[in-house]
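One protein chain omitted, others in place.
Then we have chain A:
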Amino acid sequence: MLINSYALGASAGAFNGGDIIFTIFTFALLLLLVKKLAWGPLMGVMKQREEYVASEIEEAEKSRKEAITYLDEQRELLKEARSEAQLLIENAKKQADVQRQEITKVAHEESERMKESAKLEIEQQKEHAVAAIREQVASLSVLIASKVIEKELSSEDQEKLINEYIQEAGEGR
């Protein structure tokens, strides 16, 4: 009895064509509804996302390329700036050198000039001094002569006198 009830012909012997038609019909309807209500919109979104991802990837690749270009550019600029800076330093050094030389030269000339003028002055002072001595010696001689003439003295006295005066002159100096 149990076996019988679960056998293939459980549907009381009648051919259930209605089930078949109903199954087909319902499944077709379900297919249609699922396609309209769920599959369509979902596929739309999935496609949209796919496109979005693709475009994002493209964008990323593009910006990466751009970044590389920028980097190269920046590197080039940096290199240029560095060499320029080097040049500037070089120039400054050169200028400083030139200036240094000029300054030392000017200082040298100045000192030379000062030395020259100092020498000149010394010479002048010497001349002055010699002239003054000469004058004094002359006047002294005249004085000695007049003293000698004033007193007719003996040669001893004369000598004594001369010595005295010379002494005097030596002291007077």
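Operating definition for what follows: a residue touches a chain if its C-beta (ideal position, glycine included) is under 8 Å from a C-beta of that chain, and two chains touch if they have at least 3 such contacts; residues count from 1.
Here is the rule we go by: contacts and distances are computed from a predicted model.
Selecting from "Universal stress protein", "Antibiotic ABC transporter ATP-binding protein", "Succinate dehydrogenase flavoprotein subunit" or "ATP synthase subunit a", the unshown chain of this assembly corresponds to "ATP synthase subunit a" (UniProt protein name). For chain A, the residues in touch with the chain missing from this view are 1-2, 4-6, 8, 10-12, 14-24, 26-27, 29-31, 33-35, 37-39, 41-46, 48-49, 52.
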